[in-house]
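Reading through the structure tokens given below for one structure.
In this view, the complex is presented without one of its protein chains, the others remaining in place.
Per-chain numbering from 1; labels A and B assigned in written order.
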Amino acid sequence: MTRPPGRRAALTGAAAGALVVAALALPWLASGYWVRVLSGVFMFGALAQSLNVIVGFTGYADFGNVVFFGLGAYTTAALMTKAGWAFGPSWVLGGCLAAAAAGLLGLPLLRLRGHYFAIATIGVLEAVREITSNVAFFGGGMGITLPVFAGPPEVFYRTIYYLLLVVLVAFTGLAWWLARSRFGYALRAIKADEEAAAVMGVHTTRYKVLAWALSALCTGLVGGIYAYWLTYIEPPFVFDILISVKYWIMMLLGGAGTVLGPLAGAIILESLSVAIWGQFLRGHMLVLGLVISLVILFMPTGFMDLVRLRFSPAAVVDNLRRNRI
Amino acid sequence: MDLQSLVNGILLGGVYACVGIGFSLVWGVTNVINLAHGAMITLGAYVTFWAYQGLGLDPFLSIPLAMLAMGALGYGIQRYLVNLVVRTGVFMTLILTFGVQLVLIDTALFLFSGDYRAVTPSYGGAGLDLGAVVVPYVRLAIFGIGLLLTFVLHLFMTRTRTGNAIRATALNRDAAQLVGVDIGRIYAVTFAIGGALAGAAGALLSTLYTITPVMGQPLLGKAFVIACLGGLGTMWGSLIGGLILGLAETVGAVTIGPAYQQALSFGLLVVILVVRPEGIVGQKFFAEVK
Partner (left out) sequence: MALLEGRGLSRRFGALAAVDGLDFAVEPGEILGVIGPNGAGKTTLLNLVSGLLPPSAGEIRFDGEVISGRPPHAIAARGVARTFQIVKPLRGLTVRENVALGAMFGRAGQGAGTRAARTRADEVLALVGLASRADDPVGILTVADLKRLELARALAMGPRLLLLDEVMAGLNPREIEWAMGLVREVHRHGMTVLMIEHVMRAVMGVSQRILVLHHGRRLALGAPESVSRDPAVIEAYLGRRYGAAQADSV
């Protein structure tokens, strides 16, 4: 009944490859609307994968992860406008700044467990948002307008599309590497039982901080692209906890700690959002809320778990029964 | 820093205590982070507005009405929705309450539109003039009611069977179940209490702030801070957490200036978490998120 694991991996790889090729070709075949819709999917997929590093693999509940999104966005914007840099270096430095912030904050904060770490990250997010609103280099609360792209709109949107596709593929590749590398093993051990990991020789502090810095780097890079895309940012646009909630949900929906889960979750939720936006002008929040609730009720252990159970109804019902009180 | 600011801070603390107590209780006992808490406060405010406009009922008299309405809603949410996914862990229930929140906000929008509403009782602006300070009646009443609610909740938790069952469940769910506690019902009752407290907070806040469908959002953020400062699941913890936050914000606004108010309160939060994560009064309940 089951295919040998080698063959299953090859099939998944082939399917993934086909999807990437399709994605590469899409801007030349479909309308601008689809290019922008898929850009959104790629962006959230990348964010969900980035979150997966610290949450899914390492087990630390970073609710405030979007602070790195904002730091990346603001650094990119500020360097391009105040210092006159080109997008490329500004973008990279934005990611690095976010990573450095995580590295510094990680030392005190990653000693906290569970709930407490989660709340601390929310605290950091809110505090950083306010500080950004008051610092002149970041434009004060007045927002920053980025330089306009030199070229026609279709080229601009296509560039954004490809940038986001590249980071999405890169971060998914990162997740694939984590699932089988020494670094990934250490993170998974930390998530499972930090004390046991320590007595086995895992330098838990070093690995946790590195994981958070890596996640921050990824999130920050996405933030930089977002700033460039929007061309105008204000603190509440990018330091918004609702963005964080959104890609948290995507990661959980798809399956935290898996390679493809966050991506699947992003595709599902973003497609739902777009479809609902299109159909229900009034009450779209209500419908979205209902849909999210229903999806959670029927997929409480994530989409990838359903895939693992091969969608067999008996297994799904059994899964549900075990999760209720 | 003058006396008036101090008084303002304490009174604001009373408001915050009301906001935080229901949230902290539910989180501490059932390990459910109720993202719909802000929306339930909002609906409590709307119920009060409806009673005020339709029935001419004074907002303070609407408190039981709001508590009843939100208590029933809370019971229903936990019993028929959240209980179904409770064992998957805190994050799934979080998403679920997020979904519920969206539904509630849109319902409020649908029923009452996005127009700003207000409840303006005749005694609204008046206060107790003590020379050096002025103590507004409304805020004083809110502070008093906050104390009363905390006290009544404390009595309920320590003197009644259900209250003791709730505390037992918070400490060790499986052990409580083994001695005969119906966990599903207890969770639903706890959420109902949390909802009722949110409703009360909404009724009280309707006298202070304009009522909009999204008024609950910033309050949710504050509820997080209050719950952690005071300690999850403790009754007096929310009071203490609320007071600390109220004082910190008021004093901060006066000394550092309003620009860094949020940074101050959240900075305070982070410091508390690193130094004393169980909060000022708390014990370790659900410290691990698994």
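Following the convention adopted for this analysis, contacts are C-beta pairs under 8 Å (C-beta built on N, C-alpha and C of every residue); 3 or more make two chains touch, one makes a residue touch a chain.
Please read these numbers as outputs of a predicted model, since none were measured by experiment.
> Going by the stated contact criterion, tell me the shown chains that border the hidden chain.
A
> Any idea which of A:94, A:139, A:257 or A:300 touches the chain not displayed?
From the options A:94, A:139, A:257 or A:300, the contact with the absent chain belongs to A:257.
> Which of these, A:73, A:186 or A:238, touches the one chain of the complex that we don't see?
A:186
> Out of A:36, A:203 or A:282, which is the one that touches the chain we can't see?
Final answer for the missing-chain contact: A:203.
> On subunit A, where is the contact patch with the chain that was removed from view?
Contacting residues on subunit A, toward the hidden partner: 180-182, 185-186, 188-189, 191-193, 195-204, 257.
One rule holds for everything that comes next: only the chains that are shown with their structure count from here on.
> Show me the residue ranges of subunit A that touch subunit B in the complex, using the header's touch definition.
Listed in rising order, the residues are 61, 108-109, 111-120, 122-127, 129-131, 133-134, 241, 245, 248-249, 252-253, 256, 282-286, 288-293, 296-297, 300-301, 320, 322-325.
> Spell out the part of subunit B that touches subunit A in their complex, as residue ranges.
27, 35, 81, 83-88, 90-92, 94-96, 98-107, 109-110, 183-184, 187, 221, 224-225, 228, 232, 259-263, 266-267, 269-270, 273-274, 277, 286-290
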